[in-house]
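I have a structure I would like to understand better, so I am pasting it below and will then ask my questions one at a time.
One chain of protein is taken out of this complex; the other chains stay put.
Let's turn to chain A:
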């Protein structure tokens, strides 16, 4: 009973703290907007959840299923970014050190945080359910509301997904090497796999996101009523070609067995949380134990100077060279070198090795493979470098040292941006040289634009948010939809022949200029924020 009380109060405090944050409010607003756009009116020329141009009429069953699958698929990515700061916040605020001195066990703490994550995400799902109901009535294709048809898809699909997201976020926060940007990247890859697996799952054990039964039912009924439309439903955005065809979908004949099978994922979420409690440092930040003996020895050697007493020198004998020059002169080349050093220092050797392999593959593989496969991965690799742009001063609390220098905007902003562009061009140099040599001018131009766009997006988002999370989220989502899945509109690097032919990359040039202005204003705002 005491444990339950502790759990409840931990969850409550954490939930209230987070739900009152501005970021939660913004996420809710964006979610409502997405629901609005995901159920387009009959006169709009695009479809979302559909099968070869046909969709169900907007009754409770269809609206509930469409939004529930959308939430399970798409919300599961931003949801992770939204909740992956439960432990981090306790570290930053210092509350963790107080918690560490209480009898609270690792398991209880992790469970409290996991439940708080889950309740927070389910609050958002509740908003989505209400939005779905509102949209059913707004679109007015069917005014009869069936609460069970509307809500059950959420309970089947979205609820276990959110429990999984809540526990995976806690696990990633607890495992030292996954707690930062690398973890976000790993989660993104897992998320991509989950979508692939779930949409084609034959068995509930493969259906992490709980999509398969809903999509299969949708497709079989659609094919039954309109045999000329064969295939499977897809959830995404596709243009409506020709007349819109709708059918009256009766929903899924839910059974308890289906729910029991699906809810086995809740047990998986608990196992993940239990695993997280094993890794959780319990606010002993010195605990992170190196994996091997060699690494331990290296770490000990590194720490040696800390343990040794400081040799007291005689300061009277040390004369400082007077500085008589007038400081403040811009030295862009030198500052650029320093920025590059700051960006690239501290990366593990294997990072450079893989970057080098991608450069070589860009040079030697056929142009088609380079464009479609090598290029996307080449520019996924430095995502953590870019995501630090404009955020270092806040993350490492160096703003007081940097912003008291002369002309902090003029002297540093452009070199910081250039640094990001150089990283893009350096990592993409294999493909760029290849395209230049083989006379692929269009592909080269697309890469040139892409290499400007990515760091500019990073700088703009980093400078306004003060951290790299939003960039990671937006960039990885764009990368997944555009360069990887070849959705032309977001293919900013020309990774598909179709988008190259359409000249999509050219639109990203003015976007880059606008983003650069936003980034510049962001830097000015960062400096003024302390005023």
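In this section, contacts are C-beta pairs under 8 Å (C-beta built on N, C-alpha and C of every residue); 3 or more make two chains touch, one makes a residue touch a chain; residues count from 1.
We take it that contacts and distances are computed from a predicted model.
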item: Which of "histidine kinase", "Response regulator", "Carbon-monoxide dehydrogenase medium subunit" or "ABC transporter ATP-binding protein" matches, in UniProt, the chain that is not displayed; value: "ABC transporter ATP-binding protein"
item: Selected from A:29, A:138 or A:405 as touching the chain missing from the view; value: A:405
item: Sole residue of A:16, A:29, A:138 or A:334 that reaches the chain not shown, by the stated touch rule; value: A:334
item: Residues of chain A (touch criterion as defined above) contacting the omitted chain; value: 302-303, 305-306, 310-313, 315-316, 318-331, 334-335, 337-338, 341-342, 345-346, 392, 396-398, 400-408, 411-412, 530-531
